[in-house]
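Left out: one protein chain. Kept in place: all the others.
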Amino acid sequence: MTDVVRAEWTKLRTSPATVWAVLAVAVGTAALSALAVTTVRCPCAGDPMTLTLVGVQLGQAVAAVFAAGVIGGEYATGMIGVTFAATPRRPAVLAAKALLVSGLVGGAGAVGVVAAWAAGHAALDTGFAARPVFGSVLYLVLVALLGLGAATLTRSSAAAIGLVLALLYVAPIVIGTVGDPDWKRHLRQWGPADAGLAIQASTGLDSLPIQPWAGLGVLGLWAGAALLAGAVSVSRRDT
Amino acid sequence: MNIDVTDLSKRFGPTRALDGMTFGVRPGLVTGFVGPNGAGKSTTMRVILGLDAPDAGTALIGGRRYRDLRRPLRTLGSLLDAAAFHPGRSARNHLLWLAHSQGLGAARVDEVLALTGLTAVARKKAGGYSLGMRQRLGVAAALLGDPPTLLLDEPFNGMDPDGIIWMRGFLRSLAAEGRAVLVSSHLMGELQDTADHLVVVGRGRVLADTTMPALVAEHSSLERAYLSLTRGAVEFR
Partner (left out) sequence: MIRAEWTKLRTVRGWVAALAGGLLLIVAFSVAPGAGGTCDETCRLPTGPEGQEVTDAFRFVHRTLTGDGSITARVTSFTGERDAGPGRSEPGLVPWAKAGLIVKDGVRPGSSYAAVMLTGAHGVRMQHDYVHDVAGPTGPRTPRWLRLSRDGDTITAAVSDDGNRWRTVGTATPDLPSTVEVGLFVTSPQHAEVSTKVFGLSGASGGPSTATATFDHVGFEGTTAAGWRTQQIGGPSATSAVAGTDGAEEPRPGPPQPASRSSARDGVFTLTGNGDVAPAVSGANGLGFSVTRTLAGTFVGLVPLVVVGAMLVTAEYRRGLLAVTLAATPRRGRVLAAKAVVIGGVAAVLGVAGAALAVPLGTAVMRGNGLYVNAAPTSTVVRMVLGTGLLLALCAVFALAVGTVVRRGAVALTAVLGLTVLPYLLAMSVLPARVGDWVLAVTPAAAFAAQQSAVEYSFVDNLYVPSAGYFPLPPIGGLAVLLAWTVVAFTAALVLLGRRDVR
C-alpha cells in the first residue's frame, strides 16, 4: 500500500494540473467569500456564517473537477492500463487516490476556508465557530471524494463532473420548487448539497431540515457510496 | 520463468475474441506473436496482464496469476499502448511514479532511461515525443522492474530504421540474458530476424506454434508461412 500511495503521490506531484487545482480550491473559496461579505453590513438578523463561507460553493466545483480528473484523466489517455498493470489490486489504487485527494483538498480547503472566515470576521465580526469552519473543510473533502467515485464509475471526467455538478448545483434548485412541504423537507435531508451545507449554520439550527453533523454525514454517505460503487465496478470491469 | 496461456475464451457481446487460446512462452527465447487484425493478440496480452478478465481459461506467469503478483513489474514487464501516458508529464516523472509503485527508486529510472537511450530527453514533456521515442519510453517502463518475462505489443511501430535495428538487437540481448520475451508484430521481416519461436493466431485460437527454423524450412519465408496459415482466418470484426 505504501508503494501505491507513493506512486500516486509522484503522479500528482508531477502533474501540472494538481498545483492549479489546489490553488484554485483555496483561492476560489476565499475570493467568493471575500466578495460576498463586502456586500452587507452587520448587525445581521440572519446567519452571517453561511454568507461568510459561501465561497465553499465555488470551491466545491473545483475540488470535484480536480478529484474527477485524477482518475478520469487516466482513462482519457489510456494510462489507466499502465496503472492497473503496475498495481493489479485496483481498489488499492482507488484508495491511494482517495487518500491523497483528501489530503490535498483538505489542505487547500483549510487555507481557503480559514481565509474566507478571516475576511468574514473582519467585515462582519462573525466570531469564530469551529463547526462551520472545520466542517466546511470536511465538506470540500467529501465533495472531492464524491467526484472521484463518480469518475471511477463513469470512466470519464466530463460525465462525472456533469453528474456531480447536477447534484450540487441543480438539485437544490429543483428541490426548492417541490410543492409538498414534507417532500421538500425529506429531499433537503437527503440531497448532498442541501444536507452537507447544513454544517455551515451557526444559528437557527431548529429551522434546519437536518442537523449539521447529520447533514455532513449524509454527504459522507453519498461520497462513500460513490467510492464503493467505483471500487466494485473497477475490480469487476475490464479496463 | 514461463508464461503459460491455457484455453482462454472471451466474448465481447456476439463476437468471440478468444476461443481456446493455448500457448507458452519460454525463457531464453524471443517468441513472436502474429495474426491478422482481430485475431485476439491484444486481448490475449490484456488477459495475461489482468486488464481483461477471461470467460474461461488461465494465463499464468511462473505459475501465478498476474493479479496475484505483489510487485508485478518485477515479474512481467509490458508495453501495450505506447501513447498511454499523460502528455504533460516528463518521461522521467512517468517512469518515476511507475518505479514508486514497485518499491523502486529514482536510480533504477535513470538506468532504464540510459538503457533505452532517452537520457537526453528524459525531462521533456512526453506529449512532444515522436512515435519512436514513445516506443522507447514504453520499453523503458517494461524494463523498470528488471523482470524475467516481457510482453511487448507492436514495439517496432513507428520506429525509424536505426530504431528498428536497435530494438532487434535489444530484444535478442534480453532473451540472451535468459528472459522470456513475447513480441507481437505485423512486420514479418523484423520478426524473422528477431524471433526464435513463433505463435500464429487467427479467430481467437492458435493456428501454429513452432520454431522459426521449422516454419521457414516448410514455407521458405515467414511471410509466406503467415499468409498460408492465416488464409481463411482474415476477417474484420
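In this document, chain identifiers A and B correspond to the written order of the chains, with residue numbering beginning at 1 in each.
In this section, a residue touches a chain if its C-beta (ideal position, glycine included) is under 8 Å from a C-beta of that chain, and two chains touch if they have at least 3 such contacts.
Since we're looking at a predicted model, the values are computed, not measured.
Engineer: Please identify which of the visible chains the hidden chain touches across the whole complex.
Structural biologist: Contacts of the omitted chain with visible chains: A.
Engineer: Taking the entire complex into account, which one of A:G107, A:P172, A:P209 or A:G224 touches the absent chain?
Structural biologist: Of these options, the touching residue for the absent chain is A:P172.
Engineer: From the list A:V27, A:A68, A:A85 or A:A195, which touches the chain that is not on show?
Structural biologist: Within the whole complex, the residue contacting the unshown chain is A:A68.
Engineer: Looking beyond the chains shown, say which of A:T50, A:T83 or A:T239 touches the absent one.
Structural biologist: A:T50
Engineer: I need the residue numbers on subunit A that touch the omitted chain, in ascending order.
Structural biologist: 36, 39-48, 50-51, 54, 57-58, 61-62, 64-65, 68-69, 72, 76, 157-159, 161-162, 165-166, 169-170, 172-174, 176-183
As a working rule, only the chains that are shown with their structure count from here on.
Engineer: Any idea how many Å lie between the Cα centroids of subunit A and subunit B?
Structural biologist: 41
Engineer: Over in the complex, which subunit A residues touch subunit B? Could you list them?
Structural biologist: Its residues touching subunit B are 3-4, 6-11, 14-17, 73-74, 77-79, 81-89, 238-239.
Engineer: Within the complex, which stretch of subunit B touches subunit A?
Structural biologist: 46, 49-53, 66-69, 71-73, 78, 80-81, 83-90, 93-94, 96-103, 141
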